[in-house]
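Only one structure is covered here, and it is reproduced in the block below.
== subunit A ==
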Amino acid sequence: MSTKIGLDRLIREHPFFQGMDAEACETLAGCAANERFNGGEYLIRQGEAANKFYLIRHGSVAQELRVPDRESIIVQTLHEGEILGWSWLVSPYRWTMDARAMQLTRVLSLDAECLRGKFANDPTLAYELFKRFIPVMASRLQTSRLQLIDIYG
Partner candidate 1 sequence: MSKQTRTIKVDALARVEGEGALHVRIKDGVVKDVKFRIFEPPRFFEAFLQGRLYSEAPDITARICGICPIAYMMGASQAMEDALGMAVTGPLRDLRRLIYCGEWIESHVLHAYLLHAPDFLGFEDAIRLSQHHPGVVEKALQLKKLGNRILEVIGGRAVHPVNLRVGGFYRTPRKDAIRALIGPLQWAVEASLDTVKLVGGFDFPDYHYDYTCVSLHHPDEYPITQGRLISNRGLDIAIDEFSNHIIEQHVAHSNALQGHLQGSDCYLVGPIARYNNNFEQLSDLARQAAGEAGLGRVCDNPFQSIVVRAVETLYACEEALRLAENYEEPDAPYVEPTVQAGIGHGCTEAPRGICYHRYQLDENGRILEATIVPPTSQNQLQIERDLWGVVEKNLDLPEDRLKWRCEQTIRNYDPCISCATHFLRLTVERE
Partner candidate 2 sequence: MAGKRKPKLAVWKFSSCDGCQLSLLDCEDELLTVAASVEIAYFLEATRATIKGPYALSLVEGSISTPEDAERIRAVRRQSKVLITIGACATSGGIQALRNFQDVEQFISTVYARPEFIDTLATSTAIAEHVPVDFELRGCPIDKHQLLEVLNAFLNGRKPNVPRHSQCIECKQAGTVCVMVARGTPCLGPVTQAGCGNLCPSCNRGCYGCFGPKETPNPASLSARFGELGMAQPAVKQIYRLFNAHAPEFQQESQRHE
Partner candidate 3 sequence: MTHNADPMRPIPYRIHRVRSELADTFTLDLVPEDGVHSLNFAPGQFNMVYLFGGGEVPISISGDPARTAPLVHTIRAVGPVTRAMKALGRGDTVGIRGPFGTTWPVIEAEGSDVVIVAGGVGLAPLRPAIYHILANREKYGDVRLYYGARTPDDILFLSELREWRGRFDMIVEVTVDSARGYWAGRVGVVTHLLERGRYDPEETVALVCGPEIMMRFAIKTLNQRGVDNDQIYVSMERNMKCAIGFCGHCQFGPYFVCKDGPVFRFDQIASLFSLREL
């Protein structure tokens, strides 16, 4: 049980969940697990079932797109305090990219199945969670678009 309490705190302290009330964090902690990846290890593989998302606690993760016959291209790196993964929210719930730990990386994973179960009776929890996803996605979308247009040209 001590782990649960610990997870709860980790969730509360993660910037993504800033402002989330304690009760909700506790609920979420019920779906959470600590995970650890060594440098070079993959957190996520393109095409596989997306049944989690991650809060990065330490380390960094490279999001990579595979390119036929060539080395993958890193489209973004994620670092401490950031989240990884929303394909669990988007049909057909498969990862669209690889995510590789660039060094020893500690994350908190949240199980999608479990979360969905909690949302069913708690629209406020869903609202609170989704509300946080949207700005992150908006920021990543904007970042990607800026990367695409070559703003340093």
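The definition used in the following text is that a residue touches a chain if its C-beta (ideal position, glycine included) is under 8 Å from a C-beta of that chain, and two chains touch if they have at least 3 such contacts; residues count from 1.
With respect to how the candidates were assembled, all candidates are chains of the complex that A comes from, given by their letters.
Since the model is a prediction, treat every value here as computed from it, not as a measurement.
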| item | value |
| --- | --- |
| Among 1, 2 or 3, touch partner of subunit A in the complex | 3 |
| Complex contact set, residues of subunit A against candidate 3 | 60, 62-64, 70-77, 79, 81-82, 102, 139, 143, 146-147, 149-153 |
